[in-house]
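One chain of protein is taken out of this complex; the other chains stay put.
Showing chain A:
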């Protein structure tokens, strides 16, 4: 079976972004870009399923600007077999990405699509669920464990109160949470090999999808700053401050 893994190019998680002076967005010129960490976990999971003999092929997909090729190469260095770039300079919102992915799922026929639960730039947490809806497929979001057997997926999910395990037939849509696995580091030989793997480029128009944004960003601002507090000398001073100054205990 094939597994499709969508991967997003985002500002690296170590970068503290700055809001642009004209409030039109955040400044991402010259900042380090990486694969969304949750997507790395998705690629790792797919590659492990291939190594375990469950999957036969892992296809990475990225939607966005030409530089998303680098993100696809990273996925292939972890172990994806090939990449598809849906290239556009337009702003892509989750519904548009889900529609693009739907056409690729229909074309490639994967039994499993594994996505990150959220991208750390827009923090939307939507694309996997939307893709499942558009395809009318079962979804297992926030996965911390995935097992595939007998045409079924058994997925443990992280929920507010603890954990739950769902069973569903394939094809299915899974989104990853942090505890699913620890992605490997791509080795130099694998990075070299990834450069030779096939990478196909298509456009939203080729796929017949209208990607026009539905939400308009009117402005982007800095969050209110917390004023710096004080250091207390010892526990006694801390307790006194909490009782008499902050009045929270």
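The criterion applied here is as follows: a residue touches a chain if its C-beta (ideal position, glycine included) is under 8 Å from a C-beta of that chain, and two chains touch if they have at least 3 such contacts; residues count from 1.
Everything that follows uses one rule, which is that contacts and distances are computed from a predicted model.
Novice: Select, from "Response regulator receiver protein", "Molybdopterin dehydrogenase", "Electron transfer flavoprotein subunit alpha" or "ATP-binding protein", the UniProt-recorded name of the complex's unshown chain.
Specialist: "Electron transfer flavoprotein subunit alpha"
Novice: Considering the complete complex, identify which of A:69, A:129 or A:201 is in touch with the unshown chain.
Specialist: Spelled out, the listed residue whose C-beta touches the missing chain is A:129.
Novice: Have a look at A:90, A:164 or A:206 and name the one touching the chain we're not showing.
Specialist: Residue touching the chain left out of view: A:164.
Novice: Applying the definition given at the start, please give the residues of chain A touching the unseen chain.
Specialist: Output for chain A: 11, 13, 16-17, 19, 26, 38, 93-95, 98, 117-118, 120-134, 137-142, 144, 154, 157-168, 177-179, 214-223, 226, 228-232, 234-236, 238-239, 241-242, 246, 248-249.
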